[in-house]
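Shown here: the complex without one of its protein chains, the others still in place.
Chain IDs A and B follow the sequence of writing; residue 1 opens each chain.
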Amino acid sequence: MIFNNSNTQISPSATIGKNVRIGDNTIILDRVIIEDHVTIGHNCVIGEPLNDYYSNPDYENPVTRIGAHSLIRSHAIIYAGNTLGEYVTTGHRIILRENNLIGHHTVLGTQADIQGHVKIGSYCRLYTSVVISQLSEIGNYVFLYPFVVLTNDPYPPSNDLKGPSISDFSVIAAHATIFSGVTVGANCLVGAGSVVKQDIADYTLAAGDPAKKVTDIRKYVVMGKGKVYPWMKRFSRDMPWGKAGWENWDPDRSA
Amino acid sequence: MIFNNSNTQISPSATIGKNVRIGDNTIILDRVIIEDHVTIGHNCVIGEPLNDYYSNPDYENPVTRIGAHSLIRSHAIIYAGNTLGEYVTTGHRIILRENNLIGHHTVLGTQADIQGHVKIGSYCRLYTSVVISQLSEIGNYVFLYPFVVLTNDPYPPSNDLKGPSISDFSVIAAHATIFSGVTVGANCLVGAGSVVKQDIADYTLAAGDPAKKVTDIRKYVVMGKGKVYPWMKRFSRDMPWGKAGWENWDPDRSA
Partner (left out) sequence: MIFNNSNTQISPSATIGKNVRIGDNTIILDRVIIEDHVTIGHNCVIGEPLNDYYSNPDYENPVTRIGAHSLIRSHAIIYAGNTLGEYVTTGHRIILRENNLIGHHTVLGTQADIQGHVKIGSYCRLYTSVVISQLSEIGNYVFLYPFVVLTNDPYPPSNDLKGPSISDFSVIAAHATIFSGVTVGANCLVGAGSVVKQDIADYTLAAGDPAKKVTDIRKYVVMGKGKVYPWMKRFSRDMPWGKAGWENWDPDRSA
């Protein structure tokens, strides 16, 4: 009922795997590779050409790869040169500018704007309307909540662009801004609305403008729940350790 | 001139009322009910199937209902299972995930992201890019300004999701974040950029991170204007009391 193959356009130079579903009005451009078992929603553009296309008559679209079993929801715009791992899921209307490298099992929320030349690891979850500036690096198992911004310009406007780096297992709450060049360590929690101007050490709960250390995250107690971080010991949904639990998990085997 | 009925797709199991206009490239999916005098813009998807659709061969789309006289602007994505009252108006590119219940005469601004299982009352006005997490509850006559976020996870990531509750006649200014489980009372005003971590009593003006009471809203004076809250006594545009005025209005009759 839903995939009518109506008004779908696929470039002759695109490669479409087995058991792929492509939505109505979706446009698959040159040199896009869609691996097996992928679903692409309605009204998407995959392999959007780079700026150079508009002025260079010899332009050739870079290869774009959508990993097996991925689900790209409707109205996505994915530029040429992106590489998405397997089992990536997106919300609606994401924008991936050129040359991002995204791991497997990562979720990109609705209207996520990944501005190009960004590395995002595996098993990350970016919520609605996150903005990731060029040159940012995000590790594995990182959670970014709505309207988090990673900036890359230390004294705007400048040409000295440098992205922030967010390390494994860290969680950045809604409306936080991470400054250019800042490293957020592993296992951190950054509070909602924070403005992070300095590096944050591993296992830090930080908040405020400018963001400051509140406590060691391992000492942070939620009433009635006790110590709830690091979160991996109590949360396994969609994570590779699953029901076996974090303590029993061998990351070398399955991450 | 504008409704060309070009490339419109309507499921045989959809129900379309009288005097309904449907935009070009719009897709109306299974078991959608569009009541009389509704306008749906271009490039919309109404009745988007739930996640289960992708894996369950026996999937049946839940009923979606768009109330009479509603106006859904272009590029909207409305999942199956939503119920919209009469005279609902939306901006462009709203997203309604599954099973929201929305009252009548409510306005959902451009790019509003209502994440599912949310209750929103009547005569509310949500501005651009508001994000409402699952399980949130919003009363009647509530105003939410751009980039307001209602969160639902008390120690992210967790499975103990609980939405906030915003009571009748309250106003939340731009960029405010309301924490999981918090109740904002009736007739409150929450300042721009606030981070609301604790309940707020009725008639409170609150601001800051964390948000704290500034004053009783009834004592708040704007220079040259005097006491301007509660706002209903001086503002009636699109409200049921209209030109007759708040003092003369019988809510039992027309809300």
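One rule holds in what follows: a contact is a pair of C-beta atoms (placed from the backbone, for glycine too) under 8 Å apart; a residue touches a chain by one contact, two chains touch by 3 or more.
Just so we're clear, the structure is a prediction, and the values are computed from it rather than from any experiment.
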From B:A173, B:C188 or B:A206, residue that would touch the chain that is not displayed: B:A173
Identified contact with the non-displayed chain, of A:E35, A:E48, A:E98 or A:D168: A:E48
Missing-partner contacts on chain B, residue numbers: 1-2, 4, 6-7, 24-25, 39, 42-43, 71, 74-75, 91-93, 110-111, 125, 128-129, 143, 145-147, 171, 173-175, 189, 191-193, 208-209, 222, 225, 228-229, 231, 234-235, 237
Touch list for chain A against the chain that is not drawn: 7, 9, 11, 25, 27, 29-30, 43, 45, 48-49, 53-54, 75, 77, 93, 95, 111, 113, 115, 129, 131, 147, 149, 151, 154-159, 175, 177, 179, 193, 195, 209
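Just so it is clear, only the chains that are shown with their structure count from here on.
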Distance from the mean Cα position of chain B to that of chain A, given in whole angstrom: 27
